[in-house]
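Sending over a structure as structure tokens; questions will come in a sec.
Only a single protein chain was left out; the remaining protein chains are all shown in position.
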Amino acid sequence: MKVYLAIARVTARSVLAYRGAYALGIAGSCFQLLATTALWTALLAGGASIGGFDLPEMKAYLLVGFATGLIGTLVGDWVLANRIRDGQVALDLVKPIDTQKVFFAQNCGGLGLEIVFIAVVSGVFVLLAGPMPGPADGWLFAASLAFVLPIRFGITFLTTMLVFWTENHHGVVWARDGVAAVLSGAIVPLAMMPGWLQSAAAVLPFAGLTSTPALIYLGKAPNPGLLIAIQAGWAVALWYLARFAFRGASRQITIHGG
Amino acid sequence: MTAALLRDLRLYRRCLGAVIRGIMEYVADFWILIGAGIVTQSLGLVFLGVVFAKVPTLAGWTFPEMVLIYSLFGIVAGVLPIFADGIWNLGRLIHEGRFDYLLTRPYSPLLQVLSRSMGFNGVGDTLASLAMFGWAVAHVDVAWTPGTVLVGLVLLASAIALRLALLVIGNSAAFWVRSPFVFAITVLRVGELGRYPIGIYGLGIRLLLTTALPFAFTAFYPAAWLLGRGGQAWLGLGTPLVAALAWLAALKIFNLGLRRYESSGH
Partner (left out) sequence: MKHLLRRRFTTMTAVDAIDLSIEPGEALAYVGPNGAGKSTTIKLLTGIVEPTGGEVRVGGIVPHRDRQANARQIGVLFGQRTQLWWDLPVRESLALLRDMYDISPTDYQRQLDRFDEVLDLGALLPVVTRKLSLGQRMRADLACALLHQPKIVYLDEPTIGLDIAVKDRVRDFLRQLRAEGTTIMLTTHDLADIEGTCERIVIIDDGKIIYDGGLAEVKDRYARERRVHLQLGTPITAADLAARFPAAAVTPGEAHGEFTISFDKSLLTAGAVLTGVAQLAEVVEVRIDEPAIEDVVRRVYAGELNITPGPADAAGAHPPSASPTSAHPAGTHAASARAAYAAGAADARAAGVPGAEDVTGAAGDVDPAEEASR
């Protein structure tokens, strides 16, 4: 445990050292937030509402989506992908540490700076984008938010395993992020999607990334306890799925001789 | 002059051809990238589709018109990785010291960089965007004449050239800073705003997208000209001029960077 705490600390420090570059990257993402806000403002002008969302609610939804979209992304999965690609991971396997826990610790290490960025962007957004509702229930929202990191980590770690079979990490990342964007409700709230897509999204882990925290923030979730339970279930399930997959995949490289 | 130009083109084709043959060794990657391209380009369509199921127009634009702008942007953005993805290698070449070699060969360093790799995701991007574009064209009200087609093609070529110039500028940051990607990517993220009618943005963003980072000319203005609407439809005809100016700036900055270049290590 101590070693993973140390890893998290070291990562936090190195992430901090590159804060300038990260800040520029975040500034880029802010333009995405700006574009979607402008689109929804045009759509919901004059008090209109779509799918049960009016403009202030939609703005809050977008901001929560931005925040959850940042959690667990600063420390990129390319660190692991590169380690797999150049065979370094084989060296990790002989060390008395757990690769999955190491990378989870690294993701936790990035969390501090992520929270700082989220706070800054949220502050500016609230100032500029005008009135929006506060969280319906702070505690429930915080609980839901807490599961974003483990779920994202599980999905990321699991898909990064594909690099054991393909050299091309970019393609995997793009495809995964695309699918996640749709099914998490980051592109549009799931409530506006066709019924079949909604039911699919309800049982998949992605909704826990954006939709669940955003709906709980807005008080639009009919049964927040259940949604959080689903998040928790996926967080645990993904952890063990990823573990299982990693064991299988790393056996593959040891057979091939790394 | 012409002979030199033909030689440049021939060499460019050869370099790219070799790179493609190299990539084709990894068939799985090829399909993953094409799939990724299609997924990425479809995201906005999901948004537009869901939204327009509930409302008839967005800021005065109909669904097919929005898809037209969106898919035109996708085509322009998708074609470039196919033949000029190498620009993303500039930073790495410089920082690993391999850029030195490019300077010791009798071929333009910029062309060597541009032709150095190929992104098959562009194939997926382009295919998905072309499909959307085809659908949109069938559903918008445009009086097609040979003239419209011709001007349309010129605008398309200019838009592609313009976007490439902006990418060259963004990646040329590598000559000055150690991490060039973030600059180029930030430029691209700003550019993503150009997928939608710029009337939905505030004045500052509209100016930014029209002047400093003229991504509005890579899709919106040409599309607005084609549709004959959007207030300043005639601005679309300025795309070739904007592209030319952007290339002047890009070459200037790249050459400044070259002069600034000091190779690292031994």
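As written, the chain order gives the labels A and B, with residue 1 at the start of each chain.
Operating definition for what follows: a contact is a pair of C-beta atoms (placed from the backbone, for glycine too) under 8 Å apart; a residue touches a chain by one contact, two chains touch by 3 or more.
Not measured: the values here are computed from a predicted model.
Asker: What residue numbers in chain B mark contact with the hidden partner chain?
Answerer: 10-11, 14-15, 18-19, 21-23, 25, 88, 91, 96-98, 100-101, 103-107, 116-117, 176-179, 181-182, 185, 259, 261-266
Basically, only the chains that are shown with their structure count from here on.
Asker: Quick check: how many Å separate the C-alpha centres of chain A and chain B?
Answerer: The separation of the two C-alpha centroids amounts to 28 Å.
Asker: What residues on chain B touch chain A, complex-wise?
Answerer: Interface residues on the chain B side: 26, 28-29, 32-33, 35-37, 39-40, 42-43, 46-47, 50-51, 53-55, 58-59, 121, 179, 182-183, 185-186, 188-190, 192-193, 195-196, 200-202, 205.
Asker: Within their complex, state which residues of chain A touch chain B.
Answerer: Interface residues on chain A, with respect to chain B: 18, 21, 24-25, 27-29, 31-32, 34-35, 38-39, 41-43, 48, 50-51, 165-168, 170-175, 178-179, 181-182, 187-188, 192-193.
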